[in-house]
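The complex is shown incomplete by one protein chain, all other protein chains being positioned as in the whole.
Should a chain be cited, it is by its letter among A and B, assigned in written order, with residues numbered from 1 in that chain.
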Amino acid sequence: MKRLLLTCLALVCACQMIFAQSAAAQAPGPLQTVLQAHAKDVAKPSRKTIQPVIDAIVASGLEPVPGFLSAWADKSVWQRKEDGLFFIGEEVAKRTYALTDVDSGAVVAEVAKKELKQLKPNSGVRGLIATALVQFQLSDPNPETRAAALLAIERAPGAALLAPLRASIPAEADPVLLARKTRIERLLTIGYDEDTAARVAAIEEMSGDLGVDVRAALNPLVARKLNVATELPEGENIADILIPGEGDLTVEAAYDLLVAAEGVPPRTTPEMIKAVLADNINGGFVAGVPVAQFTDLQTRLSAYAKLAAAGQAPGLVNDAEVQSALDLHVFYETYAEPNAAVTTAAEAALSSISTRVGLNQSLDLGLDAISLASIYFLAAIGLAITFGLMGVINMAHGEFIMMGAYTGYVVQQVIPNHTASIIVAIPLAFAVTFAAGVAMERLVIRHLYNRPLETLLATFGISIALQQLAKNIFGTQARPLTAPGWLDGAWAINDVVSISYIRIAIFVLALIFLAVFLFIMNRSRLGLETRAVTQNPRMAAAMGINPERVNMLTFGLGSGIAGIAGVAIGLYAKVTSELGSDYIVQSFMTVVVGGVGNIWGALLGAGMIGTLQKGIEWLNPSNTLAAQTYMIIFIIIFIQFRPRGIIALKGRAAGD
Amino acid sequence: MSRSFIAKNPSVLVFLAGLALFTLLVTVFSEGFGVGGLSTSFVKTLGKTLCLCLVAIAMDLIWGYCGILSLGHFAFFGLGGYMVGMWLMYARTEIIVEGALAQGAIPPTSQEVIDGIGTQIFGVVGSSEFPSIWAFSDSLILQLMMVVLVPGLLALIFGWLAFRSRVTGVYLSILTQAMTLALALYLFQNDSGLRGNNGLSGLQNLPGVSASQDVVSIWFLWASAFALGAGYVLAAFVVSGKFGSVIRGIRDNEARVRFLGYPVESFKLMLFTLTAMIAAIAGALYYPQAGIINPAEIAPIASIYLAVWVAIGGRGRLYGAVLGAAFVSLVSTWFTGGQAPDINLGFYTIQWVDWWQVILGLSFVFVTLYAPKGIGGLFDLIKTGEKS
């Protein structure tokens, strides 16, 4: 009834405004009045102070409140500078905004941007607004709005939200949202229900769940706090009793806690002694000891003791005093949740979850390792051809990868559609780097087949020249190479195990390359000729194969594959002129570790390096650099034992 | 030195005379000791170039004479710099800290001095403890011994492992490259105890020396020239004897030398360690002139450049290595210095800053393809020209 009345009022207001704009300015609507009462906070909201304002707005019970709150959170509320009134603004022309009255919903005026000030609530304030909106949105006809409300509850769960959420469940028609609502209801029950049995039941129900949200609901219950008292208190939910010096609690930490809690005198540190001595210098002496002798700690201590005995300094607190003070107290941890039945259930649930989380984490690590291995494999596969089969050390291999990535970037400038541009970019990158490879083979490498170490130098020269050329052409800034929309996001098996689609795509690409390589080498004419030339060039030539042509094509093929790898790597990382040099050493190691002249070797090498690096990272999570260092040291040692790599060619093909 | 050695190597005398003349001339035209004309920054560049020539000789010994293309000799060079840098930093900071603490009312304990030095040196990496590898940093003599011992030991262990399992050719190159990469990555870590990415800095300030850099730069120029001269003589001596014949034999046909009964691995190991030590001494002289050493210095690319210098200068001849290193590094200095005039083509201005790397890269290709003997090869042409 009241609402109806207010609506009428608002309507009347609206009518008034249409007829006489100046009248509206003099008589602001009810919501505007509420807002004006808090004008300063609304205009410049801070998470710390805005809650009472939001409460006041919601408490007004006005009909336009939900609409205003969502507009506010969307940064579409504006304040007019001349009179300080708030409006919902919409850009109608460049730098011109149509202002809608917050109460009536009618367009009041069109105003230039410079006369307005946009309200920009930050993410914290937006979160509070979203929470306030929940009660209006849970039963909204629009499923998207309902989903938004659920997201707000997930982000900021609270006791007050449990009742409206439960009330909205029976009427929920959308099965997906219903499942989500039920799940959130269970989680809220764990944290906020009044009834212990209901909470324990909810905990047990969720105890097999891997979701981060479940752990986030359980962990705060069993959070522990360290306390100190002279006697163990009654009636508290005690988790553990600790003895200083044993387990995690050090004597120092225990005494610091005691100092903070009970105000006992702190331990006398050398700095305190020094400060006291400096304050008591009297004509070059402290307590009869010449200052020059204080280069020794023992002398300082004895002088301090004299001062303390004379009452000129606080008494010395040393290990013995500390220990006796600690002995008089008991240290214990309490749970944040006072209810023991709940904490017991929560601990049990968490321990069963943590085993499963551990298992899934290793699975996730395995996926990461495979993904890293496929990236290394992709970067190295071209090299497995040029270096592995032909024995050409191509230091410019990394720059071919870079050229591929830049080709992708250029194509994307011409063809804005991401999917189409990638489809065009892949063959084009192959063509560009194939051509570059063939040119390099003809002009340089051809002359150096019997001088492998010098190929290294010549190609290194080409590598730095290409890198600088890329800088001159594309600038030094990283260039965007964006994956198509369908590669956004990640394949999440559960909250622990997930892998991004782009990495899956790279993995698939690596598999395709492997298949193509195997097909070309084992099933095609070129493959046959390549193998022949590799094994015995003279004999091959005698059989009518043109070794020069085969070398050229093989080298072009290896380079072309590097170009495609460049597109893939550019999609997942970055496109800069240094892109290639990041991968070159790793690629060589991949081929050498795996064993030269064999694609399976490169695959195994990449697999080993990827797994190892992830494994070491897992052991030492805060330092990725250390992982890379140890991996290389491992490779050096590994090569001592298998100088020809994991898969060593035997017989004549091994050469020397 | 036996007569026969000099008789066999007349070029040594020529080189030493040239080096002495060069050093003398630079001194005469320096700002510190002479009439001026050469700026101190250029004198420093020249001093550093002499050190680079020395490490190039080491590279030439191992690659040009023994055929082992090591892509890791800059690791030894850098380690040498680190070793001497530790003393320089420690001693310089000690003076500052003692001075500051002496101003306090209470004289400091020795532990307080050490803590103070630790805070000053390691403050930038958020620590104040001295890692155990700094144990000898307070003694110049010990730290100078470490300059040769630490890189020597690393070379010995690495070389023993690598040569024992008969890793050769390209594989060995990649392995040495992996070694220097691992060392660089290790040093990049803050926990390495050598100030991580920051490295050791302010090395040009010699502790307790109040002379200006104009003077100090000449001291280092002389020291570097002396080291280069000594290194050249040592290298010439090594390659002219029986040892030299064996390593050249290894270069040309390793299997044959082995069948002749020579312990090929030991020869290689000795040469590898010796050259590592020479490189380390060069580094120990280089970095006090450069002023800062950090892990980026020993990144794999630095060692590749080293190989390129030797290739451009001409492998298998000691003066070739010296020429190559001097030529490329001085040309680089010129091009990055902004002195090289831009060339205006009307539609496009060629700025050397943008293009000299391209030219440098292409010149490697050119040298490898058409002048495999490098600049040193030109001397051959002149010689043969004279004879005919």
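Heads up, the rule we're going with is that a contact is a pair of C-beta atoms (placed from the backbone, for glycine too) under 8 Å apart; a residue touches a chain by one contact, two chains touch by 3 or more.
Here, contacts and distances are computed from a predicted model.
One subunit of the complex is not drawn; among "Bidirectional hydrogenase complex protein HoxU", "Aliphatic amidase expression-regulating protein", "Quinol oxidase subunit 4" or "Sigma-70 family RNA polymerase sigma factor", its UniProt record names it "Aliphatic amidase expression-regulating protein". The residue touching the chain not shown here, chosen from A:124, A:208, A:265 or A:427, is A:124.
For the chain left out of this panel, the touching residue among B:44, B:317 or B:373 is B:44.
Checked against the full complex, the candidates B:30, B:70 or B:120 give a single residue touching the omitted chain, namely B:120.
One of A:371, A:559 or A:611 touches the chain omitted from the figure, and that residue is A:371. The chain not shown here is touched by just one of A:76, A:299 or A:623, and that residue is A:623.
Those residues of chain B that touch the chain absent from the view are 39-42, 44-45, 96, 99-100, 103-105, 119-120, 123-126, 128, 185, 188-190, 196-199, 201-202, 204-205, 212-213, 287, 290-294, 296-297, 333, 336-338, 342, 348-349, 351, 353-354, 357.
Where chain A meets the missing chain, the touching residues are 46-48, 75, 120, 122-127, 155, 212, 215-220, 223, 364-365, 368, 371-372, 375, 468, 471-480, 482, 488-490, 492, 495-496, 498-503, 572-576, 578, 582, 614, 617-618, 621-625, 628.
Convention: only the chains that are shown with their structure count from here on.
Residues of chain B that touch chain A in their complex: 69, 104-111, 158, 161-162, 164-167, 169-171, 173-175, 177-179, 181-182, 185-186, 188-189, 191, 300-301, 304, 307-308, 311, 354-355, 357-365, 368-369, 372. Interface residues of chain A facing chain B in the complex, by the touch rule stated above, are 274, 277-278, 281, 291-292, 294-297, 300, 391, 393, 395, 444, 447-448, 451-454, 456-458, 460-469, 471-472, 581, 585, 588-589, 592, 623, 625-626, 628-629, 632-633, 635-637, 639-641, 643.
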